[in-house]
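In this view, the complex is presented without one of its protein chains, the others remaining in place.
Chain lettering (A and B) follows the sequence in which the chains are written, and residue indices restart at 1 in each chain.
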Amino acid sequence: MQITVNGQTQELTVQDNTLLIDLIRDQLHLTGTHSGCDTTQCGCCTVLMDQVAVKSCTILARQAEGASIQTIEGLALQDLHPVQEAFSQEHGLQCGYCTPGMIMSTVYLLQRYPNPSDEQIKEGLAGNICRCTGYVNIIKAVKSAAKKMQETKA
Amino acid sequence: MNSPKELLRKEDLRLITGHGKFTADWSYEGMCHAYMIRSPYAHAVIKKIDYQQVLKAPGVIRVITAEDVQQAGMKSLPTGSTMQNPDGQNQVLTPMPVLATDKVRFVGQPIAMVVADTYEHAKHAAELVQMDLDVLEAVTDYEAATQSQAPQLHEQANGNMSLHFIKGDQAATEKAFEQATFVSSMGVKSQRLIGSPMELRAVVGKYDPVTERYIVHTPNQGMLGMLGALEHITGISKAQIDLQTQDVGGSFGIRGGAFSESVLVMLASKLLGKPIKWVGTRSEIFLSDWHGRGLDLNGFIALNENGKILGMRFENKADLGAYTCYFGSFIGARNVSITMNGVYDIPAVSMSSELYFTNTVPVSAYRGAGRPDIAYAIERLIDHAAFEHGFDPIELRRKNFIQPHQFPYNNQIGSVYDCGEFDRLLTRALEMSDYQNFEQRRAQALQNNKLRGIGLAYFLEASGAGTAPKDQVLGQFAKEGILRIYAVTGASGQGHETSFAQIVHEKIGLQTNQIEFVAGQSDKVMVGSGTGGSRTLYGAGSAVFNLCEQVLEKSKALAIQLLNTKEDKLHFSNGSWTNTETGEALTLAQMVQKTFVEGQPHALNATGEASSGATYPNGCHVAEVEIDPDTGVTEIIQYIAVDDVGVAISPALVQGQIHGGIVQGIGQAFFEQAVYDETGQLLTGSFMDYAMPRAGCLMNIKTEKIEVPTKNNILGSKGVGESGCSGSLPTLSNAVINALRPKGITELDMPFTPAKIWAALQDH
Partner (left out) sequence: MNTFQYHLTNHLQLAKDIFVSNENARFLSGGMTLLPSMKHGLIQPDHLIDVSKIPDLQVLKETSDHLIIGAAVKHDQVANNPMVQSAIPGLAYLASQIGDPQVRARGTIGGSIANNDPSADYPAGALALKAMMVTDRRDIAAEDFFTGFYSTALEEGEILSQIKFAKPIKSAYAKFKQAASGYALAGVFIAVYPDQEIRVTVTGVGAGVFRWTEAEQAFLNPKMKPSIERDDLISDLHAPSAYRVNIAQVLFKKAAQQIQNN
């Protein structure tokens, strides 16, 4: 099947029961996307599929045929993405395990709400669990990233 | 990629770009996959296990069984320190076997490991096992475990009791209670929790038959502790095991020692001659990572007519789970006793603790390991005594604080507190929380049919003295002038690479991008404690400081040479030596570059070391909550945390630790509980039923630090990793009780779920 990952279109052979996360991690060796639960709740596996945040642990690779997937590894181009910078600068990560998924969810959140309210941030991150930071600095990071991105546009 | 703008931590670049390396990220050519067969029953006799169908299943290579474990000469898992009573009575130990032999004692207990060519094949095959088990009655709580006809888990443990531990001065305490004007009691339950670090536990192992060495990748909290456990269980010398771990996704005390899966992967890699990977699923992790807490703490306080505390005692119960594993006993006996007077000057203290067994997952360390629990119990007791006997809860605390001149303070039950300025922190916390005007806010909220409460707690906890006699770090310069520092600590998000670089930068002026901190390299072994008990910053950090002192001293001699001058004409500042006569200057890096000889250790290399004793981080937290009586939902309006962590090396990281600990406390206070049914099935078996705090559970938090430097290490730093938990449990519970007390509710246990609060309100 054909799939585009981080801008690269490729032909891959998958089993019908291969999950998108398995394709990403095991076949493409992009191990930045993580598995953290088995009930589709923790969000560590979040990637962007056609620019929409989805949980790659609950999508068959076949369902992603023809789609364009962006993983954490594909976020930074020449420079780090403002969301990545903000997460570091605001100390929105500690162990880093939930971070790729949290960052991808934030990118999607800011796409929909460039200047998000507290409620919109809470709602936007409702599908991502962090055990280390207590979320306080993650929320700061989201706001900082929003500001950075608005300044770039201006 | 262009060089990034200023990032906060050295760890960050790889983690925010998806280039961290966690255990499951390791892969080897020809790797096989393992899946565990676990007990479906809480208590059963194993009559027969038939693996025939498993072995015939597609892709299966082998099943590692209890027989294999026995043939390999493996011992059981370490039981941790053996608790002992003053009369010399030792606790009954019940070590957990790597794989169950005659009996299973908790749902999830490992029975066998299936190895196949793919994970799916291994999992599928495991389901075909045929187990002939005689199911026995299970016990899952204290009442059930200790009643006279209770089924006994272990032959050697009568009445399912491991030890009735006693400590302190019973006689003096009894006398204090006899003489007291006022006596109060408050029992609290610190419920069983499931730590749930986000990284799923995994092991990847590879055996080299030529060198007879094992490569093991698995999350850990410091290589020596993990190697020690692996060696203890397998009998394989540490020198034969190369433990390679880069990033660990949270540990919180759970990952200190080896699990069954760790040694089984090693064994399988040898028996099969292939690399083996095991990754747990979250549901499995719920049943196999050690659980946390599980303590009942019943406190009694004796006051004189002025509110001076004459004595305090505790009668505790500690659920060890099915086996004595690692830290469970230590927590339920030692940890809940050594700071049981909290921040108060109490002349007579004593405690007793029943350590008992149940058919549940064994309990070990989870962030705080007994110290948040005892802080919770003490501060609830103080609040309750104040309420019962008409004392102001703040003044009652103040008048009993250990005063600054009393330090170092020996609390006669296991701790010598280093230093503290409790009154100063309390005053600041009251200020920051606008405590004095709270009753107005309560009244206003009541007009909107909301119940507001304010809770204050002053906690103190013991940070670890460490398991090793001293901490060492190896400092080695590379030819570019980069300093590499090697240690045996084990970070899981604390930012050690950054903090230690900070120490070096501040002491000898090297730029942080010229400093690399590397822990856990097997060819760089030294003496030192792993990470646990909130001590790495001051433990290994003090060794780093000492390393810097040595480097500086050695560099002076080199500077004399390179700058062609005498000692009194030299000046060091900002990382450079300057010849004060000529003005010529060299940075340390330049000095190394000039004098580096390939293949030879550089003259400035050194081994830093330090002996750092326990420290006593403490703090005053205040929480204001608002409860909707119609739904029982609690909103945290404001949370104030004033903490004394001694000298803070990396303030942002310190704050991050406090946030994290507080929110884990919020988890325990409002959301989390491991629930078993009477047959021993874990009802909260996944995140569908075990509620974790989510973004937004804490929106309005202000933290402040007040540094009271400790003399117990060179840096003057106290620990901080677990303080957030110790502060938040009592603070949040006091706040909730404060909100509910006007309705006649004086006792309620965590988690304060909406349903529980609502039900309590209905009963009043």
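In the analysis below, a residue touches a chain if its C-beta (ideal position, glycine included) is under 8 Å from a C-beta of that chain, and two chains touch if they have at least 3 such contacts.
Since the model is a prediction, treat every value here as computed from it, not as a measurement.
Engineer: Can you say which of A:G43, A:G74, A:G96 or A:G134 touches the chain missing from this structure?
Structural biologist: Only one listed residue reaches the unshown chain, and that is A:G43.
Engineer: For chain B, which residues touch the unseen chain?
Structural biologist: Answer for chain B: residues 120, 124, 127, 283, 630-632, 671, 675, 683-684, 687-692, 753-755, 758-759, 762 touch the chain left out.
Engineer: Provide the residue numbers of chain A that touch the chain removed from this figure.
Structural biologist: Contacting residues on chain A, toward the hidden partner: 15-17, 19, 38-41, 43, 46, 49, 52-55, 58-60, 62-63, 65, 105, 108-109, 123-124, 126-128.
The criterion applied here is as follows: only the chains that are shown with their structure count from here on.
Engineer: Please work out the Cα centroid separation of chain A and chain B, and write it as a whole number of Å.
Structural biologist: The answer is 29 Å.
Engineer: Which stretch or stretches of chain A touch chain B in the complex?
Structural biologist: My answer: residues 17, 25-26, 29-39, 41-42, 44, 71-73, 75-80, 84-85, 87-91, 93-100, 103, 118, 121-122, 125-126, 128-139.
Engineer: Inside the complex, what are the residues of chain B that reach chain A?
Structural biologist: Within the complex, chain B touches chain A at residues 1-2, 4-9, 11-22, 24-25, 27, 120, 196-200, 247-250, 252, 279, 281-283, 492-495, 652-653, 655-656, 659-664, 666, 686-688, 692-699, 701, 724.
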